[in-house]
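A protein chain is absent from this complex, but the other protein chains hold their places.
Chain naming follows the written order as A and B, and within any one chain the residues start at number 1.
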Amino acid sequence: MSSSTNQKLSRRLRLNWVDSFLIGVRVAAVVFIAIGLVGTIINFANGEGPTAVAWRDLVVGGIAQGTMYGLIALGYSMVYGVLGFINFAHGEVFMGGAMTAFFMASYFVETGLWADSFVIALILVILSSMFASTVIAVLVERIAYRRLRNAPRLIPLITSIGVSFFLQYSAAFLFGISNKSFPQPPQGLLNKVDVFGLGWLLIEGTKLLVIVISVVSMAVLYFIVERTKTGRSMRAVAEDKEIAGLMGINVDRTIVTTFAVGGAMAGIAGSMWALLFRGVSFNTGFLPGIKAFTAAVLGGVGNIVGAMLGGLLLGLFEGVGPLLILDGWGIPGVSQLKDVVAFAALVLVLVFRPSGLLGERLSVEDRG
Amino acid sequence: MTNGILDVRKVIRAGLLAGLVMSFTSAIGMVEDFDRRMIIDGLFSLGFLALLWYVPIAGYKVGDEKVLEGMEIPPKSRKHVLAGVLVGLIGGVVLLALILITNAMDLRDVFIRLSPNLVALLTFSDNPADPNFGVGAIFLIGMPGLLGAVGGALHLVSPRLRRQIVVAPTAIIVSALVKDVIGQIMRTFGLDTVVRQLYRNGAVRLVPAIIGAAIAFYLAGRERRETSRIREFLTHPDPKVRTRNSLIVGAGSIVVVVAAPWVLGSLLSEILATTGIFLLMALGLNIVVGFAGLLDLGYVAFFAVGAYTSAVLTSPLSPFFSPEWPWWYTLPVVVVVGVFAGIMVGTPVIRLRGDYLAIVTLGFGEIVRITFLSDAASPWFGGAGGIRQIPGIPLGFDTISGSDPEYIFYFALALVLLAAWVSYALLNSRVGRAWTAMREDESVAEMMGIDTVRSKLSAFIVGAVLAALGGALFSAKLGSIFPTSFELLISIVILVVVIVGGLGSIVGVVVGALVLIGVLGGPRQPGLLQEFGEYKLLIYGVILVYMMLKRPEGLVPRVRRQRELHEDELTQDDWFEKKGELSELEGGA
Partner (left out) sequence: MYTNGLSLAFQAAFEELGGTVSVFTAINKGDTDMTGVLTEIAAGSPDMLFTPAFPPEINFIAQQVRGISGMESVTLIGADASLVDNFLEIPEAEGWYHSGPDTRVGSNENSITGVTGDQFLEAYNSQYGEAPSAAFWAHSYDAATMLLQAIEDVAVDVDGTLYVDRQGVRDALNSITLDGIIGPIECDEFGDCGGKVITIILNSSPNDVEAAKMNVVFAYEQ
């Protein structure tokens, strides 16, 4: 009797040790951020560090980056919600869209459409990126993932790592390893636009375009998922595949649709990325892919609005965080630590709130 | 394809796929690059092997049929050969189309390797500006057609003959690819002249190739094979004989392994040493992922921590630590730091679900790398410039550094043996059983009284210490370490090694490391097949996907896992084998 009480006590103590460690992490994080913020505010008051205008640009840049992360995160989130594994290859789906955008845009420059009618060219570029990404996503599902539907979760995850390698290096060898320069949009777009006529909210044209297109796409997706029949099937299959099948939903086709929709969003993100950063290469998808999944987790995986929100927040953290918090500590070379901030945000969210900000939505098989 | 009716759609699909594979291989430049290496002197290059390898397989597979329980196995007929031929021809037509298009238009804005040189190569023309399409077309379509026919014809022969037909050319190809090893071994024993008779210009000479193929053909046909003899040797019913046999095999293996660096020469020893270090890390990761089921994608962080600890303590150039300790003194510190790192990484992730654990550990791995790289931390770690002038391992009479790969190999071997012993001991201990229980179902394990916190942390700590020790050896070997050596790619490559070798199986991991790192090469290290160097990561991707689809338990699986993953197939396979034996007895009707 006494040994089992001892066991219980010691287990409780041990759990408390882990818990106190985690509490310590939370406290340390809050203190660290607070001191950094104070330091930056003091700097700002003294006229050191970035100006107010610079801060505005940082925030805008972060939001633009964040909307793209959000679009990519949607694909990760939806696939995780339905099939329960991280689709590492999704970053390459995004890269495929960006590459297609590059090839189409270069073609349009050659034929003159880019200069003559930029709007039409841009629309065609976005559509072709969507198409390419969707095709890649659907093919990958068909070839690599379909047979693994019932396998232990580790297997499709590892398969997706293999697919990711394959796609990345195929692109490298087929198209060349050098960085591809996406053509410049017309000069008007590169200037700052006075939004809302306030005089201080000046946003660069391309960034504004990216934000608008991304937000519209996310809204369209939300509408599709919440209001249409296809969306309902997707949500049903995400909830419980077996029951959905019994209710007459074609589970296979719905899963393909999920991949396709996620792919299309990634394609849009790809063309936006190409437009904003004007550079694409075979490994363009790698790091954004990881960060986009981070964003999906941040917002609550399986949760569409969560993915969008997570993306936005991650973009902001990443863009503003280093200068906002780390600079206040006087750490040199702060922008190098951008990725550290992004991953630290992930760790902190998972420590503070493991199911993400808006709560996760997983299928019945994957819960618990 | 039942009883003589050709399933046209299946044939066309298979043919198109074969054509696609050939076109892809050409478009990525593999055919052109590999063409520089000959397999059979003057006759057959690695480039053409890369181009055509899939066609006989496609020709064979098109005749495969799914036979369910209770069905009659349909008889094999000439239709199989016809199907194979068609598959090859269709594939050849696709390839020809690609070549014609490449010749007509300059696609290099998109596909940079579709060049006139490629067209000339595939049509056997001398002048890239004026390709010869008559001969070329005949070859491009005829060769795949022939190979497809061979593939299809394999259905018509007995399994034994099939084995022989497959083994013979494979043996020649393999002996050509490993000529460095064979040549080096022979040279060590003074058989230089033999080497020159067998090989020329890096390829096998024609006459030895034919003789070798014939020998392989004969050997493959023997009923009682060497592996079964060895197995009998080791599982002799009499325990005394068995112990004696095992000791003989064990001692023999030790002699072979210890002598290997000297027999193989310093270039191959270098590859062995690198493989050894990766194997050490793979064994460590095997404990974390294979035994405890924790998918750690940031494993390279522990390696980096060990390497930097050792470097900072030993190098005269380390920014903040002036005393220069000999390497041996750093080992206990490395172990302590490893334990600490394991706790630091493990504790926050204890409560997380599998995939989240993966992405968080990936994040940790990146955080560690970027921290070591950053200017902010360069007063301690040297930043992008890393830490240089790391002295080697002092051994009284000499200092062992990277220029003595043979001795580095021994150190790596020692650490690998330590890791293997630790793995084996843990596997059969209470902790190991706790891990197995946790892997199966965590909540049930908790209810049974297993302290999952302690189990998980133990796994992380052991894995971290092993990787850290590998890091210490790594910095002594390299003499200078840079943050770029500790990228995410390494974590993933090690994971691939563990998975492809066999998750949780110690022997499997060894095999996986030898095959993937030793033969193909690690992320930045060359392996045996140096031509594959560039394409290595692409091949890794393909291997990984293929293994996961066909054989997820790995090359040398943990027996339990194989049963887990192939439950439904096993009964069918048993039945199939019996039926196959019957039809062989009846003469392969």
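To be clear about the criterion, contacts are C-beta pairs under 8 Å (C-beta built on N, C-alpha and C of every residue); 3 or more make two chains touch, one makes a residue touch a chain.
All of these numbers come straight from a predicted model, not from anything done at the bench.
Enquirer: Touching the left-out chain: which of A:Gly231, A:Gly300 or A:Gly319?
Expert: A:Gly319
Enquirer: Among A:Thr100, A:Ser281 or A:Ser363, choose the residue that contacts the chain missing from this document, as touch is defined above.
Expert: If we include the chain that is not displayed, A:Ser281 is the one touching it.
Enquirer: Where the complex has a chain not shown, which of B:Thr243, B:Ser443 or B:Thr484 is the residue touching it?
Expert: B:Thr484
Enquirer: Using the definition of touch stated at the top, determine which of A:Ser181, A:Thr228 or A:Asn250 touches the missing chain.
Expert: Selected residue, touching the omitted chain: A:Ser181.
Enquirer: So which bits of subunit A touch the chain we can't see?
Expert: 48-51, 53-54, 57-58, 61-62, 65, 176-179, 181, 184, 190, 192, 204, 273, 277-279, 281, 283-284, 286-287, 318-320, 322-323, 327, 332-336, 338-339
Enquirer: On subunit B, what residues meet the omitted chain?
Expert: 108, 112-113, 115-117, 192, 196, 200, 370, 373-375, 383-386, 482, 484
What we mean here is this: only the chains that are shown with their structure count from here on.
Enquirer: Please work out the Cα centroid separation of subunit A and subunit B, and write it as a whole number of Å.
Expert: Their C-alpha centroids are separated by 32 Å.
Enquirer: Over in the complex, which subunit B residues touch subunit A? Could you list them?
Expert: Against subunit A, subunit B makes touches at 24, 27-30, 109-113, 295, 347-348, 350-352, 354-356, 358-360, 362-364, 366-367, 370-371, 373-376, 443, 449, 451, 453-454, 492, 495-496, 499, 535, 537-538, 540-545, 548-549, 552, 564-565.
Enquirer: Show which residues of subunit A lie in contact with subunit B when the two form their complex.
Expert: Contacts found on subunit A: 7, 11, 14-15, 18, 21-22, 25, 80, 84-86, 103, 106, 144, 147-148, 151-159, 161-170, 173-176, 290, 293-294, 297, 331-334, 336-337, 339-340, 343-344, 346-347, 350-351, 354, 368.
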